[in-house]
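Moving on to chain A:
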Amino acid sequence: MTLGLCLILSAALFCIGLYGLLTHRHAIGLLLSLELMANATNINLIAFSRFRGDSMGQVFALFSIALTVTEVVVGLAIVILLHRAYRDARVGRASEFRH
Partner candidate 1 sequence: MTEHILSLIVAAPFVAALILLFLPPKQLGLIRFTAAIGAFVSLVLSLYVAFLYNSQAGGLQLAEVYPLVPSLGIELRLAVDGWGVSLLILTGVIIFAGVLASTSLADRAKEFFVLLLVLVAGVFGVFVSQDLFVFFLFYEIAVLPMYLLIGIWGSSHKVTEAGPLRFVWKWFDIGGREYAAMKLTLMLLVGSAFILVGLLALYFSAGAGTFDMAVLAKAHYPRSLQLWAFVLFWLGFGSLAGVFPFHTWSPDGHASAPTAVSMLHAGVLMKLGAFGVMRIGMMMLPDGARFWAPVVGAVAVVNVVYGALSALSQKDLKYIIAYSSVSHMGVVMLGAATLTQSGWNGAIYQMFAHGIMTGLFFALVGHIYERAHSREVAKMGGFATVMPGVAAFFTLAGLSSLGLPGTAGFVAEFLVFAGAWQSPQAWWSLFGVLGAFVTAVYVLRVSRAVFFGEGPSPHFHDLRDARRVEWAPLWILGGTLLLCGIWPRLLLDFIDPATSSYLRLVVAVAGGQP
Partner candidate 2 sequence: MIEQVGFGLVAGCIVLAALLVARAKNAIHGVLWLGVVLGATAVLYVMLRAPFLAGIQLLLYVGGVMTLMILGVMLTRHDQHEAALERKRPWLAGVLSLFLLGMLVTAIQTSPELHASEAAPATVKDIGRSLLTEHVLAFEALSLLLLATMIGAIVLLRRDRPDRLVEESR
């Protein structure tokens, strides 16, 4: 187990998340993909913390997790609001905001 492998794993996870982000239409799907990407960054942080012997990475990861949680909360709230407004949580519908 090397830093390189961890980083590649993280990169793979990030790219999968990105793929999901680009393909999904449903807000829930988007949130899921975002979680994947956030997780990828956390893996990076922890890996660096391990290989540099620096606890800072863990502290950062901690913050990051907390932030992700808030993001999920607000994101879900918006999803529910959207659903209430349009009876549908597909983000394409919300594009009528632009008019």
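What we mean here is this: contacts are C-beta pairs under 8 Å (C-beta built on N, C-alpha and C of every residue); 3 or more make two chains touch, one makes a residue touch a chain; residues count from 1.
The set was built so that all candidates are chains of the complex that A comes from, given by their letters.
Please read these numbers as outputs of a predicted model, since none were measured by experiment.
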Touching chain A in this complex, from the list 1 or 2, is candidate 2
In the complex, chain A touches candidate 2 at residues 1-9, 11-20, 22-26, 28-29, 31-33, 35-36, 39, 42-43, 46-47, 49-56, 58-59, 61-63, 65-70, 72-74, 76-81, 83, 87-90
